[in-house]
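Shown below is the structure under consideration.
Missing here: one protein chain of the complex. Every other protein chain is in place.
Letters A and B name the chains as they come in the text, with residue numbers starting at 1 for each one.
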Amino acid sequence: MTTFLPFIILGLTSGAVYGVAASGLVLAYRTSGVINFAHGSTAAVAAGIFYWLHDEHGMAWPFAALIAVLGLALVAGAVMERIAAVLARVPTTLSVAATVGLSIALTAVIVIWYGPAPLQFPSFLPSSTFKLGSVLVGYDQVITVAIGIVAVASMSLMLRYSQRGRAMRAIVEDPELLSLTGLSGYSVRSLAWFISTAFAAISGILIAPSLGLDGTLLTLLVIQSFGAAAIGAFSNLPMTFIGGLVIGVLSALSTKYSGTNDWLQGMPQGLPFIVLFVMLIVLPRRLLVELGSAVQERTIGRVTGGRAARSSKAAVAAILLLIVPSVVGAHLAVYTLAAAYLIILLSLSLLVRTSNQISLCHMTFAAIGALAFHHLTGSVPWVLAVLISGLIVLPVGLLISIPAIRLSGVYLALATLGFGILVEQLFYARSFMFGDALSLATPRPSFASGPKAYYYLVVGFVVITYIAVRAIEQGRLGRILRARADAPEALTALGLNIRSTSMIVFAISAAMAGMGGALIGPIFGVIGQSTFQTVPTSMLLVVLLVLGSRNRSAGTLGACMIAAAALVVVPDYITSGTLQSWLNVLFGAGAIEVAFAYRGYGLSSRIKRLRSPGSPIAPDQPSSRLSVPILIEAPK
Amino acid sequence: MTTDTGLTVENLTVRYGGHVAVSNVSLSAPAGSVTGLIGPNGAGKTTTLNACFGVVKSAGEQHLFGVNMTRKGAVGRSRLGMTRTFQRMRLFDTLTVEENVSMGREAKAAGTTWLTQFVSSPASRRQCEAATRDALNACGIEELRDRTVRNLSTGQRRLVEFARAIANEPRFLLLDEPSSGLDVRETEGFGTVLESIVRDRGIGVLLVEHDMSLVSRVCRYVYVLDFGIKIFEGTMSETLTSPLVRAAYLGQELTDVPAGSDA
Partner (left out) sequence: MLELREAVAGYGDSTVLRGVSIEVSAGQAVSVVGPNGAGKTTLIRTICGLLPVRSGARIIDGVDATAQSVHAIARAGVCHIPEGRGVFPGLSVRDNMMLFAGSDGKRTAVERGLSAFPQLTKHLNQRAGSLSGGQQQMLALSRVVVSNPSVVLIDEASLGLAPVIVDEIYDFLGRIVSEGIGVLVVEQYVTHALRFASHVYVLQRGALVYSGAPNELGSQEQLFERYLEGDLEQSRST
């Protein structure tokens, strides 16, 4: 027992932090219908504020903590309620992209503030210890667990016995009836966001000393609380907290063994995501009903403009792609990278744009493709190696289609995020993936060994991918996907098995992304883990694709080109790290703006309204049907 | 059991938790005519229809043209030649009228295997086109074919949903409150379309409907539900004169009603 006890205590400490973060996440979700993917970044910002007050300005830690928690919660209570009110009424693709974008923006804020290198975050709780039996226990651990229990217990008591708490439970069940009793939903939801943010802030400040002030790491750590939320089925708060404790303890115990057992390598970090992924697969579907009213609406409408407009746009795109090597000089490698990303984005657009499904693990598909290519190259002809790499990723796509069959919208987004991080944490460092090697060789083919020739080769693959994606969009599968995004139960009623549809589209998309990944390696000749990160690269892909689709005349290729340029080309021309971070802030804000624009609250309609006061807000996209009076002329 | 009986439902019972929504209801709806299923709000009409389509769990047996389909789900029943419409319309809002109607046939052709979902043969495409043309024609909405469905009025949308079901080339059709949201004129137009299609194609229809003008016009035979129980069945004129039916609609206690009706 004594050998386990230290790990259990360690696990309870981190588990209490997960539990607090997860409870906050669930409370906001249940009252507003929005799962806040930026929950972790909020925690990181709180840690940043605390660091500024306590470590830089010498404020006593209880005051610094109080100001960081309350200040952030007050702001978020007001702002997030407004944002969530809009996000609850837009298609899931847009609402997920918005909070994922917010997460990227907040993480960038930390980098702007404290620089890209993680800062040491000194422990502020008393570091003395006492003996429990034969085990040394830190007072900081006791305080952390106590804070967790007090926070969650007081929230539970509030929910149970106060009028506000009753209203919060009631708004989950029937917001309409609540307003009929004379209580405004606004104040109830504001309070929920206040508490949710306060809990994220508390968990961020408590966990920061063990991690340092690192935006990405802190974000990732609080994303671990999604696993705890899944144990509580995204609804039950006490179970969520217990789930946090269980995950914390199991992670800590796996730390004990991962040193000696190879197969447990990466388990402590990966475990919460295994829990998340598995829970989403095994939980009964009725527990995973999406909240929010517009979840079945399509994200991105048809491309406007006729055939002529389309071919002229295609011509512009082709010319742009062809002249790149002669005008960009030393930047060519980046453009080649952009072209490879273009393939990954095209594959993602089949899901995000055509069938309104979200994948937050497309870089995982790309990583597997790249690795397969590394192993194949040399033994198989080069082009064949790329194609086979895609085929190897195909079954991985089928695996992801299991949650895609069961889950829609935000839960699918969570499952894919969980899958991406889990593969990254658990397998990237294994010998069959990247292993310890900092880089793995991925050569260019002999027939296109120069940078220019290789660029054209990748563009060739882009053209083929685009033709394939276009054929799918225009063909039967595309029609079915668009129809399914609007009304899946109607397709079922007409005799179509929509499970097969999910499997096909995920398999195809994954295979294409795998090919894109395979093509990345030879640009630099080597690949490493850092190219294929779920946080933030997979997340950025979705955010940028949605941003690129903001203008509906862009079309599939246009949207993907804008996204690829924003992802790698623009940052390459920006030498200042701060500027790059500001760019990410812009992307995040842009993703939120796209969601607002969908409901007719976008910047452009606001500006139009300023110019001609008195005219009502004109939605950028018709959100309600036009009323056209008709008389049915029955056939004689 | 003869095959021309279309849909037969025996002893259908649906429970939600402890609550019995539909209790021991039997009915049959022949091919080539419209059979009505009426009753006050909350009588269990839509639940019965959902059970006939296999989307809610139920006890009892259901046959379609002599084939036992009790254990089949929605896709399986649809592949036996049955489809349905929805009271809250489930249209492909971002697609055009033509694409919506065409999907009625194409979904059937795409079916359950991944290859047919992925690509379509020229023959299958021609089939879809023909079915779409016929359905648009039959419903009188050819001139709407390029309009996006999202922008149509409720009356037009009802016709699109109906045309989509027709393009599916069903042998049996379940209609769930097709007149809701329509005005008098539109309801009348819908009735005309429905009558002519049933006449021309010989399909069977089970119509759940609250608009009595439509029911009395198109239905040959009517079943009346109340509190999840079948309280009456008979021809339209029998139904209109039945004291039991009147009691159900007005909320009288059954004891007020003279005995002797054939419930």
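The rule we apply is simple: contacts are C-beta pairs under 8 Å (C-beta built on N, C-alpha and C of every residue); 3 or more make two chains touch, one makes a residue touch a chain.
In this text the structure is predicted, and so the values were computed from the model without any measurement.
May I ask which residue of B:E129, B:E188 or B:E238 touches the chain that does not appear here?
Of all options in B:E129, B:E188 or B:E238, contact with the hidden chain holds for B:E188.
If I consider the whole complex, including the chain that's not displayed, which of A:A78, A:L132 or A:L177 touches that chain?
From the options A:A78, A:L132 or A:L177, the contact with the absent chain belongs to A:L177.
Thinking of the whole complex, not just what is shown, which of A:V34, A:A167 or A:A415 touches the missing chain?
The one listed residue touching the chain not shown is A:A167.
State which residues belonging to chain B touch the missing partner chain.
Interface with the chain not displayed, on the chain B side: 40-42, 153-154, 179-181, 183-185, 187-188, 210-213, 216-217, 227, 240, 246, 249-253.
Take the complete complex as the reference. Which residues in chain A touch the chain that isn't displayed?
Contacting residues on chain A, toward the hidden partner: 163, 166-167, 169-170, 172-174, 176-185, 624-628.
Methods note: only the chains that are shown with their structure count from here on.
On a C-alpha centroid basis, what's the spacing between chain A and chain B, in Å?
It comes to 42 Å between the two C-alpha centres.
If you look only at chain B, which of its residues touch chain A in the complex?
53, 55, 74-75, 78-79, 83-84, 86, 90-95, 99-100, 102-104, 106-108, 110-114, 117-120, 137-138, 140, 148, 150-153, 155-156, 159, 164-165, 168, 185-186, 188-190, 192-193, 196
Considering the complex alone, what residue numbers of chain A touch chain B?
Contacts found on chain A: 297-298, 301-302, 475-477, 479-480, 482-483, 485-487, 489-497, 500-501, 503-504, 622, 625-635.
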